[in-house]
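Step one of this worksheet: look at the structure below.
Of the protein chains in this complex, all but one are displayed in their positions.
This part shows subunit A:
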C-alpha cells in the first residue's frame, strides 16, 4: 500500500470543483462536486461533500439525509445464499400471492432505515416460491431485487468511455445518436493523436470535442468551428481537463469561414464591434448591447431632475461610473475575443491542419466541402451523420470534385453478451442505429483538373479516368 501511495494520489482524490461521474449499475451521471450541492441521481438525492478527499473509484452508500457513507469493504455480508433450489418451474404458479410482504410492509422496512441488503433478505424469506425456483432463477431474482433496494454508487474519474456511454444512455438526442463504438471509429479513423492540429465541427454537446482533446493530451491544437453565437462545450467541460489543455483549444465561427477563405477577414477592432451589432451572430453580446442601449434611454429623463437633487446627482454619477466600467469590461472582452479570433484564424490560414472531424445536426455536405480546404494533403477526415443519405451525397460530391481518396461509407453494429456459467448468450436488447461515417484521406488538389473544370466542355473522358484511379 505504501508503494501504492506514490503512484497516486494527489489527483486520484476527489476535491471540490472536480468533475466526476456517478455510477449506479449501468447508469452514469456527470456532476461537478460543489459545497453542499444537492445531487439527484436515480430517484435518490444526496450531497457529495463526504466524498471529498476520498479516492476516485470509491463506492458509497446513501444514508438518510443524503449523506454518503463509505461502503464497507468487499462483500462482507454477501450471505444471500440459498441452500435449496428446484429443478424446473412445473410447480410454480403465478397467483400473485407468493410474496407475503405487502407494499406497505416494505415501505415500513425502508422507513425503519433497514439496509438494502436486509430488505432483500426479507423479500427472499417471505417469498413462498423462492425455494422452488432453480438456482439460476434465484440468482436472477436476487440480482433484480438488489438493483432495486441496494443503493450503492461509485464516483469515477471522467473519461471518453464513461461520458460517451452516459450521453448515449441518457441523452442520445443531444449527441445526434452517436453511439460510443461509432465515436471510437471517429477517433481512430481520424488518427487523432498528440501534436496534431485538428479541426472539429460538432453539435454533440461538446462530447466529440472533449474526446478529441483527451486523445491529444494537451499537445497540439484543436480548432472548434462553431455555428451560431458560440461553441457548445458542456460535454467537454465534463472531462475536467487541466487548464493547460484549454490553452490548446481554439474556436472560429463558421460564419466567418468564407471571409477567411477569400482573405477578406478583418481582424481589426472595428470589425469585432460591428460584428456584434450585425447578423445576430453573438447572442449574448447582442443582448448586452440592447441592455446597454435601454439603460441609456432610462438615464436620460432622470438626468433632467438631477440638478435639483444632490443625492440623485450622486446616484447618477454612480451609474455613470458603472456604465463606464461596463463599457470598459466590454472592451476588454471584445479585445480578448478579437485576439482569440485572430489566433484561430492564424492557425487556419496555413491550410495545413492534420485532420477534420464533423459530427453535427447540419447537413454535412457543405460543411465538409468548405472545411476540407483547411486540411493538408495526406490527412484523414471523418464525417458522422445520423442518417446515411446525406453521406451518400458527400461521397458523390467528393468523387466529382477530387482531392480525397479511400472514401468509405460505413456503420457499425454493436452487440453485448451476457457471459455466465451455462447462461451465455447475446443480450436481448441491442442498439438499433449508431449513425454512419464517411471517412477518407485528402490528397493534393490536381492543378490540371482544376484548370479543366474552368473550361467545362471538354474533359469528360479525362475525369472519368481520374475517378477510376482515385476510386474507392
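We take it that a residue touches a chain if its C-beta (ideal position, glycine included) is under 8 Å from a C-beta of that chain, and two chains touch if they have at least 3 such contacts; residues count from 1.
In this text, contacts and distances are computed from a predicted model.
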item	value
Which of "NADH-ubiquinone oxidoreductase chain 4", "Probable electron transfer flavoprotein subunit beta", "Interleukin-22 receptor subunit alpha-2" or "tRNA (adenine(58)-N(1))-methyltransferase catalytic subunit TRMT61A" matches, in UniProt, the chain that is not displayed	"tRNA (adenine(58)-N(1))-methyltransferase catalytic subunit TRMT61A"
Contacting the left-out chain in the complete assembly, out of A:195, A:366 or A:433	A:195
Residue among A:15, A:35 or A:396 touching the omitted chain	A:396
Residues from subunit A at the interface with the omitted partner, ascending	1, 3-4, 7-9, 12, 55-57, 74, 159-161, 164, 180-181, 183-185, 187-189, 191, 193-196, 214-219, 352, 354, 376-380, 388, 391-392, 395-396, 405-417, 419, 421, 424, 436, 441-444, 446, 468-472
